[in-house]
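Of the protein chains in this complex, all but one are displayed in their positions.
For chain A:
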Amino acid sequence: MASNAAAPFWRAAGMTYITYSNLCANLVRNCLKEPYKTEALNREKVHYSISKWVDGKPQKPTIRSDTPED
């Protein structure tokens, strides 16, 4: 059960700590000087290919990326 202690504003808005800390980290990465900025942003990219299985056979995989820019 959540405590009755004062929650931070982002918690009150329904964010989780993970969401909050990742948002903060992303904002910091976006403020870096150039060689470091691309390096940091590329490091955080996650790509994965997903394929559904129908009748025991995998369908054609589609590539998903979690970075909104792509």
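A few remarks follow.
We adopt the following convention: a contact is a pair of C-beta atoms (placed from the backbone, for glycine too) under 8 Å apart; a residue touches a chain by one contact, two chains touch by 3 or more; residues count from 1.
One rule holds in what follows: contacts and distances are computed from a predicted model.
Per UniProt, the protein behind the absent chain is "ATP synthase subunit delta', mitochondrial"; the candidates were "Ras-related protein SEC4", "ATP synthase subunit delta', mitochondrial", "Aspartate--tRNA ligase, cytoplasmic" or "Ribosomal RNA-processing protein 43".
Chain A residues in contact with the hidden partner, per the touch definition given at the top, are 8-10, 12-15, 20-25, 27-34, 36-37, 40, 43.
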